[in-house]
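After the structure tokens below, expect a handful of questions from me.
Missing here: one protein chain of the complex. Every other protein chain is in place.
Right after this comes chain A.
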Amino acid sequence: MEQPVQTETCKAHSLEELVRILHRIFSEDKISVEEVQALMESYESNPEEWLQYAKFDQYRYTRNLVDKGNGKFNLMILCWGEGHGSSIHDHTDSHCFMKILQGNLKETLFEWPEKKGNGEMTKKSERVLRENQCAYINDSIGLHRVENISHTETAVSLHLYSPPFDSCNTFDQRTGHKQKVKMTFYSQFGERTPC
């Protein structure tokens, strides 16, 4: 992604419109991270528009595919029960946008572990993302862990990954050791898809 030729601040007034504008943006050769982030942030979360994708699992967070972006990106909704969190993971050389639709998510950034590392991974920073905020990360920025630290509220987030990927590495915080994992969808386009 490179600097845009002209800056256009589009506002998405609905989830449908957001998807439409994303399709248009990603059909171009030049795409700007700032533009996508601003667009995602501009959409004011309306549960009526995404409730059909928000399928929760009792035991862990779920990934629910919303749109396949003509092969250019994956748009999905993640549902986090109380206390649910992810492992520390990378993003397989892709761009990752994460917008909060409901509740709050804590994002902890980590440095990449040393090549021969056998020690505790280094925390870079942490923050709590609020409703409608949109965060961005890619492998050159670092690794992160995302968690719903609330014991009383669930959380829902909207993720865009470009290019799409179905596997990534997870990391052991104590040792920096990594393991490749395959990622699966709990549902696609509103339909439950058990694997």
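Here is the rule we use: a residue touches a chain if its C-beta (ideal position, glycine included) is under 8 Å from a C-beta of that chain, and two chains touch if they have at least 3 such contacts; residues count from 1.
What we mean here is this: contacts and distances are computed from a predicted model.
K.L.:
From the list "Response regulatory domain-containing protein", "LRC58 protein", "glutathione transferase" or "Electron transfer flavoprotein-ubiquinone oxidoreductase", give the UniProt name belonging to the chain omitted from this structure.
P.N.:
When "Response regulatory domain-containing protein", "LRC58 protein", "glutathione transferase" or "Electron transfer flavoprotein-ubiquinone oxidoreductase" are compared with UniProt, the left-out chain turns out to be "LRC58 protein".
K.L.:
Determine and list the chain A residues touching the chain excluded from the picture.
P.N.:
With respect to the unshown chain, the touching residues of chain A are 58-60, 82-83, 85, 87-88, 118, 145, 149-152, 172-175, 177, 179.
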